[in-house]
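And then chain A:
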Amino acid sequence: MSKKHKVGVFICHCGKNIGGYINIAQLVEMVKTIPDVVISTDQKYMCSDQGQAEIKKALQEGLIDRVVVASCSPTMHEKTFRKCVSEEDFNPYLYQQVDIRENCSWVTKDIQEATYKAYELIKAGVSRVKTLEPLWSTEYPVTPTTLVIGGGIAGIIAATDILEAGFKVVLVEREDQLGGWARRIGKGFPHLTPIKDFLKEKIEVLQSHSGLKTYLSSEVVGLEGFPGNFKATIKQADDTTVEEEIGSIIVATGFKPFDARRKPEFAYGESTQVITTVEMEELLEKGELSTNGQPKEVAFIQCVGSRDKSIGNEYCSRTCCMVVAKQALLLKELIPDARVSVFYMDVRAFGKGYEEFFEKAQRSGVIYIRGNPSEVYKSGDKMLIRYEDTLLGRPQELAADLVVLSVGMEPAEGAAELINTLRATADKDGFFLEAHPKLGPLDTFSDGLFIAGCCQGPKDLPDTVAQAHGAAARATVYFHQDKVIKEPVVATIDADVCSGCGLCESICSFDALHLDEKKKRMTVQEAVCKGCGACAATCPSGAISLKHFRPSQVLAWVEGFLS
Partner candidate 1 sequence: MDIIVCIKRVPEVAEIDLQVDQTGKSIKEEGLVFGVNDWDNYAVEEAVRIKEKHGGKVTAITVGSAESEEVIRRALALGADEAVMVTDPQADGSDAYAIAKVLAAAIKEIPYDIILTGVLADDDGCAQVGVTLAELLGIPHATLVTAIEIEEKQVKIKRELEGGMEEELVVATPALFTIQSGINEPRYVSIMGIRKVAKKEVATRDLGTLGLSPNQVGPAGSFTTVERIFPPPVGEGAQILEGSSDEVATKVMDVFQKGGVI
Partner candidate 2 sequence: MDFLEKHELYACLQCGKCTGGCPVSLRAPLNIRSLMREVLMGGSPEVALDCPGLWDCTTCAICTLRCPRGLKPSEVIVGLRAELVEGGRVPKTIIDALEGTFKHGNPWGRARQKRIEWKGDTAVKTLSDEGEAEWLYFIGCAPSYDPRLQRIPRILCRILETAGIDFGSLGTKESCCGNEIRRMGETGLFEELREENTKNFNASGVKAILTTSPHCFNTFSTEYDLDGFKVLHYTQLLADLIKEGEITFSKEVNKKVVYHDPCFLGKQHEIFDPPREILKAIPGLELLEFDRCRERSLCCEGGGGRMWAEGAGEGERNSEVRVKDAHAMGAEIIATACPFCLLTLEDGAKTTGLEEEMPIREILELVAEAMGFDDV
Partner candidate 3 sequence: MAEILVLTEHRQGEMQEISLEMLAKGQQLAEQTKKELTAVLLGKGVASMADEVKRYCHHILVMEDDLLANFNSEPYQDVLSFLIKERKPSLVLMGHTAFGMDLAPPLATAAGIPLATDCYEIEVKGDAVIPYRQMYGGKMCAEVHFKEAPCHMITVRAGSFPAEGLKEINGAVEQVSFQFDKDYAYKKFLQYVEAAVGDVDITQADVLVAVGRGIGDSENLPMVEELAKLLGGVVACSRPVADKHWLPKERQVGTSGKTVKPKLYIAFGISGAFQHLAGMKNAATIIAVNKDPKAPIFSVAHYGIVDDLMKVVPSLVAKVRERKGA
C-alpha cells in the first residue's frame, strides 16, 4: 500500500431496481468519505452509453486509476464494464464490480438497512480494488476440427454442416453403422413420410465430404487439452485406441428407451402380449402384424417411464404422444375392425401439424381414454387392464389382445461415463446439462463442448435437427477466429515454496496441474486452468495462488468490510 490510489465509484440506480430501495443520494455522500475515493457519483443506468461515457471521461482526464461500479451482479455486467475501461487502454483487471442489487435492494424493503449494506459492500470493493494488479489475456491457435460423438441424426446433420463450412470432422459412432434410432423408425409424424429415405440421403451427403473421418464401433474414452486444442482418445472395436487433435466437440449421443421392466405393474417381460412402442414400430415396419386379422383389441398405455416420480423420471418425453397417435392410426388402417385404445393423462401435441395429426388419429376410430392404468395382468387369453376412466369417474377393466407400452426416453447407455470423460455436467435426470435453459441451450459449462439432440433431453426429429444445425454453428465459432482467447485469471505457483507434493493435481477437475519431473515442482497449464481456485485452497504450503484472487486481494476485501 505504498502508492496512494485514486478510486472512482460509480453507483447505478438500475432504474428503480436499486434506486427505489436504496437512498442513492445518501449513499453517494457516504462513499465520498471512504479513503482514496476521489469520485463518487451516480447514474440512472451505468450500463447505458451515458453511464459508460462518464467512466471513460474520468479515465481520460486521469482523475482515477481504479474503477468500482456498484450495480448488478458481475454475471450480468462485469464483462460490459471491463470492455468499457479497456476501450480507454485501461487494464480491465483493475476494475471491481460491487453487487448492490441482488445483495441489497432486491432482498429488503428497509431502505436504511439496504443503503447501509450497499455502503459496506462498496467500502469492501474499494479496499480490494486498490490491491488489484493488471493482468493480460493469452491467445492460442485453433485446430479447426470438430469431434462429433454419435452418428445418429443429430450427429449426421451437425457433421455435415461443419464439413460444408469447410472444416474437418471426426465422427465417432458406437454402433457399426450410422443412423441411430432414426434407422428404427418407419414413418414419421405428422406427414407419415418414410424416415429411412430421408436418413439414407443425409448419410450419403455426409459421406461425400472429404474432411470426414469416421470411427464406427468406437467410443470416446478420454479428453484433454483446452478449447481449440483438445486431444481426444478414441477406443475402437478392437480395443485399440487412437488420439485425435480437435478444436471443439459436439455430443450427439441420443437416448435409450425406458426399460418397461421397471414398471412391473404392466407385466412387460412376463407376457408376450405386452410390448413397447419400440417393438410396435418394428412390427409395423416389418408388416408382420395382422396376417390373420389379429390383434383385435389393442391398448396403448402412455407415459410409461415418463412423468413418473415413482421411478424417478419426472419429465415428459415429448415424443410419445405423437408416436402412439401414429402407431394407433397405422394399426387402425392395417386392421380396420380392431379396437384401438390409447390410455393417456394429457395429449401433448405441441409441434407444427401435431394437433391436426392427433385429431386425424381420433377420427380414424382410435379411442382415447383419459386414465393412467395401474395394472395389467393375465386373464384367460387376454391381458386385463385395470384403470379408471377419469372423465367418467369410473374404475374399469379392459381386456386386450395386445398392450403397447409407450416408453419414454432416458439418457443413453454410458451417458454418465461420457459426461465424466468430457468434464461436462449432468442434469438431475442424467442428461447433458446445457449452459442455460433459454440462452445457452447448445452450450455446456465446458468451453468448446456443445450438445445436440436427445443427449440433452427428449425431443422429436425436427427439434433434434434444429439443434444439430445450431450446435454445428456454435462449434465452429472459434474456427472462424483462428484463435482462442484465454482469460488471465489462472493459478500461479511460487516455485520457491512448492514441494511438488501433487495434492493440487489430484484436486484439479480440469487436469491443469502437472509435476515438472525435472524440477520436482508443480506447473500450471494456463490454457487449461479455469481459475476455480481449488488448488490454491488445497495447497498445504500456500505455494499456489490464483491471479486476481491472491490472498492479499481477498484479505483486503474482507478488511474493507471490517474497517
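The definition used in the following text is that contacts are C-beta pairs under 8 Å (C-beta built on N, C-alpha and C of every residue); 3 or more make two chains touch, one makes a residue touch a chain; residues count from 1.
Candidate selection criterion: all candidates are chains of the complex that A comes from, given by their letters.
Predicted model, so just to flag it, every value in this text is computed and none were measured.
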- Query: Which candidate, 1, 2 or 3, sits against chain A in this complex?
  - Reply: 2
- Query: What residues on chain A touch candidate 2, complex-wise?
  - Reply: 264-265, 267, 270, 303, 307-310, 345, 370-375, 377-378, 386-390, 393, 395-397
